[in-house]
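To start, the structure under review is shown below, and the notes come after it.
A single protein chain has been omitted from the complex, and every remaining protein chain is retained in its original position.
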Amino acid sequence: MPLLPPLTVAVPLACAAFVAAFGSLIPRRAVTLTAIAAAVATTALQFAQLLQSLPRDLNHWFGGWTPQHHFALGILFTVDPIDGILACVAGVLVVASLTFSWWGLREVSHLYYALMLAFLGGMAGFAISADLFDIFVFFELMSVTGYGLCSFRQTSSSVMQGALNFAIINSIGAFFILMGIALVYGRTGALNLAQIGAALRGQHPDALVVVSFVFILVGFLTKAGAVPFHFWMSDAYAVAAAPVGALYAGIMSDLGYHAIARIYADGFAGSLGAVEPAVRDMLVGVGVATVVVGAVMCFIQADLKRQIAFLVICHGGIFLCGIGLLNPAGMAGSTLYVAADAMIKAAVFLTMGYIIVSLGTSDEFALRGRGRRRRHALAGVVFGLAGLGFAVVPGSGPWLSASLIQQAAVAAGFAWLPPVLAAGTAVTAAAVLRSGARIFLGWGADHDPLISSAQPDEPQEGEPQEEEGISIVSLAPAGVLLVAGFGMGFAPHLAGWATAAGRQFLDLPGYIHEVLGGQYPPPLRPGPAFHPGAGSWAYGAATAAGALALAAASLRWSASGLGQVVARLLGPPLRGVRAVHSGRVGDMATWMTVGAVALCAAGAIGFR
Amino acid sequence: MTPTATPMSRPAGAPASSGRAPARPGGRRLRVGVFAGAAGALGGFLLWALAGLPSFGDYHGTYGRLLNQVGVAQRHASNVVGAIVFDYRGFDTLGEEFILFSSVMGVAFILRGNLKIKDQAPLDPTTNDAMRVVGVLATPVVVLLGLWLAAYGYVTPGGGFQGGVAVAAAGALLWVSTTYRDYNRLTPARLFDAIEGFGAASYVIVGLVGLALDGAFLANFLPLGTSGSLASAGSIGLLNWAAALEVAAANLLLYREFFQEYIQTFPGVEKED
Amino acid sequence: MSFYPFVVAAVLFVAGLYGVVTSRNYVHLAVCLTVMQSSTYIVLLSIGYVHGGTAPIFKGPAKAPPVDPVVQSLTLTDVVVSVVVLALILALAIQAHKRAGTVDPDKMTDLHG
Partner (left out) sequence: MTAVQIVAFTAVMVLGVLVVLCREPLRQSLVNGVFGLSLVILFMVLQAPDVALSEIVVGTVAFPLVLLATIARTREKQRPE
């Protein structure tokens, strides 16, 4: 049996226990180094595991309980290249965040490091678990560490409000998942995904199958921040400290989408595979709604962290569309997009941490022109390049993966989808480019009627405020992440591998044979290297041009007469969208209920 | 504390300074109305799905039936639930231990302040000597009860979790019945941090030993013994005690944090901010 | 009548959610979450129950069919999760009270839009 999968969880968790036990007795620097070393070791194990999983899946049965009489008695970890990539991303981001913390969080308790390592362990297990209840356990581990990490440096009531909303809404999501698991267990008498898939195979999707799938979907969509389950997210991200926010934005949310893909492909597809077009419509529908709401809300935020929070929501919608297309290219594109985008999102979040510590606020208007000093030039470069990366500029990692999704959409008969996704991408990128230009170049006005400003007297929550400032070296992790995110665009073979892996990921009968019968498919061979065609170049160029044009227009229009007209036209609907995001937990829970009912109804009509 | 001013001075409930979100007077009623409609539909869908389950009492799921058949023979643990918790699905329990562990870290992270309560003199609300005597005498009984619950987890109902919480309860009982002033001395946070970390880590280490010796994480590596006795069930015993240790320390630390908050409501105690 | 346990679970699920939506106090809200969670215990254990069954503890000769042990192990984890969630939300509520002077979710309006 492969040894690496359990180690990628055991190492960070054991180190978290060690840090918690002895962290108060040893110097803080030593604690930080221990944590970084543990995260680096975990990441190395994850890369080794990814390489090992390329030819064929790694299956580790805990306790040695391999299936008896074709029945799974124990818990299974399955690593295929798709999961492997996501696990690696989690590891890399934790290393980057902890490295940033060396400079950025000098006064933090050792508990922070214990929680970060437990968070890593949670994400590592969540990405590769193949047992429905075990996925829930790691979901909870990830969430519980997240609630704790969200709320340190409690300087104001809004931090507590954001953390409370996060904890409450995610807990409700967890109960939905649990109810779905109970329903499925009652029907199939199994918890292993392949076993569930085998038991559901050929069953007509009845009320139980549909509702249990939707309940599980609701829980993971809540974690992932899909509309209308996303309301908690901007609050939690707005109050999280930069290194923690980098992890939330970079990978935690997107792991929720991955869990949906896995639970559908390895389990529910047994029954719902018969109505695949309806499932596709549902997932893509939620994805498109998420892209639209996320893009609009992103553009009208002046607070950098809230901007990125809605950017994460919008891009999450794109990933959901890629997964929801249910074909290999969509799966591959979505996974690579998550990886490349994660690097860039985390880079931006860490750079924001640097800006906030240096300049004391994260409000775009308050910061106007204050980044023009020479020592902030590097931060400006990172910010600008990240904006171009978000705009899928040709040659970048996001561009390659967006091209795959574009191809997948056309193949699935969703030719209208790529323009929608491109528009969402362009709007979010424009927001980042606009605020970057305002902060580091001093362009544009210091107010804009369309864009909501953070309260001027509000101090920066959740951020360390160190009087001696912060070393420029702290930007190094962000720079490395940015290079990695862009570099993924120069590996066309990666796309070929990922597409082949995506095909295997979606092959339920093959997976059932492999898990319950021990018969592995022939070793995975990479598909042909993916060379983006003229369409992809046009897609990337158009999106990037659109983003730059929109950013420029946004910086200019508040001064012009045309801007007044635009503001008057768009003002009322935007105020409406904004008012819906009331930040009240009762409203959020109501939206969740409405969303769950809508999905149940859609499933009841579409899947039967 | 950060050098910047915090907005605590804002009166409770006052709208945010920019006034961007004026309180909608009808907002709450609208919310409840929308929720009532949606919740009715949600309950309907849920009942519709639940109707697809085998009717109450007629369940024959494979997983549970199989484990009931083979559990005792394979694991020599007469309590099959114990065998599932610590072996067949022992990895879930590892996750569960770390959920508890992380929540204690999280609560401490949120609440742990710099205030030294022991330097102050909170008044003890328990002034009745008889009550104190009863409390002190009951403590060892509760500890024994907890240890007994933990020890026989794989033979009879109970186990590391239940026993651990009971042992922690004894600690809380001791604080309440003696004196709040001494709680710091009775449960030094550092010692209990170490015990908690040790318990959590030893669960992982038992798993790693299984990986090293038998090639599977959490694989059994001890002789199985006779089922129904304490010397049975192999490594389940070790995992059980690791869990008990972790749970007891974690709960004590949890109570300790909340006690500290409670003490601040006493007269004569300076509050931390 | 054999559907009754599931009705109880559905009622508690929706009732807990109702409590969360209408709550005026984070402490009350946290307890409502545990009520909502207890509906999952009830579904799990009701699924695994067998008419006339005994607990899955095998000492001496078996008399009656045992009930499903797996759901019991899942419920055990579930119970631990409920403690953890309650403790974390209450800790956050205490801090919220210190910072904002209120524990009413509808009165904390710093974050919106």
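The chains carry the letters A, B and C, assigned in the order they are written, with residues numbered from 1 in each.
Assume a residue touches a chain if its C-beta (ideal position, glycine included) is under 8 Å from a C-beta of that chain, and two chains touch if they have at least 3 such contacts.
Everything numeric here is computed off the predicted structure, so don't read it as measured data.
Participant: In the complete complex, the chain left out here touches which of the visible ones?
Facilitator: B, C
Participant: For the chain not shown, which residue from B:149, B:174, B:218 or B:236 touches it across the whole complex?
Facilitator: Spelled out, the listed residue whose C-beta touches the missing chain is B:149.
Participant: Could you tell me which of B:94, B:110 or B:165 touches the chain that is not displayed?
Facilitator: Candidates B:94, B:110 or B:165; residue touching the omitted chain: B:165.
Participant: Spell out, residue by residue, where the missing chain touches subunit B.
Facilitator: Answer for subunit B: residues 8-9, 12, 56-57, 79, 81-82, 149, 157-159, 161-162, 165-166, 168-169, 172, 251, 254-255, 258-259, 261-262, 264-265, 271 touch the chain left out.
Participant: Which parts of subunit C are in contact with the chain that was left out?
Facilitator: Interface residues of subunit C facing the absent chain: 1-2, 4-5, 7-8, 11-12, 15-16, 18-19, 24-28, 31-32, 34-35, 38-39, 41-42, 45-46, 48-49, 53-57, 67, 72, 75-76, 79-80, 82-83, 86-87, 90, 93-94, 97, 101-103.
The criterion applied here is as follows: only the chains that are shown with their structure count from here on.
Participant: For the chain pair with the highest number of C-beta contact pairs, give its two chain identifiers.
Facilitator: A-B
Participant: State, to the nearest whole Å, the distance from the C-alpha centre of subunit A to the C-alpha centre of subunit B.
Facilitator: The answer is 29 Å.
Participant: Could you state the distance in Å from the CA-based centre of subunit B to that of subunit C?
Facilitator: 14
Participant: Which parts of subunit B, given as residue numbers and ranges, touch two or more other chains?
Facilitator: As it turns out, subunit B has residues touching two or more other chains at 6-8, 16, 20-21, 28, 31, 35, 39, 42, 46, 50-51, 53-54, 59, 61, 63-65, 67, 89, 92, 96, 99, 103, 106-107, 110.
Participant: Can you list the subunit A residues in contact with two or more other chains?
Facilitator: Residues 133, 137, 140, 144, 147-148, 151, 154, 156-157, 179, 183, 185-186, 191, 452, 458, 578-579, 582-583, 586, 589-590, 593 of subunit A touch two or more partner chains.
Participant: Could you please specify the touching residues of subunit C with respect to subunit A in the complex?
Facilitator: 13, 16-17, 20-23, 26, 29, 33, 36-37, 39-40, 43-44, 47, 70-71, 74, 77-78, 81, 84-85, 88-89, 92-93, 95-96, 99-100, 105-106, 108-113
Participant: Across the complex, what residues on subunit B touch subunit A?
Facilitator: 1-8, 16-18, 20-21, 27-28, 31, 34-35, 38-39, 41-42, 45-46, 48-54, 59-67, 70, 87-92, 94-96, 98-99, 101-103, 105-110, 112, 190, 193-198, 200-201, 204-205, 207-208, 210-211, 214-220
Participant: Under the touch definition given earlier, write down the residues of subunit A that touch subunit C in their complex.
Facilitator: 133, 137, 140, 144, 147-148, 151, 154, 156-165, 167-168, 171-172, 174-175, 178-179, 181-183, 185-186, 191, 234-235, 238-239, 452, 458, 578-579, 581-586, 589-590, 593
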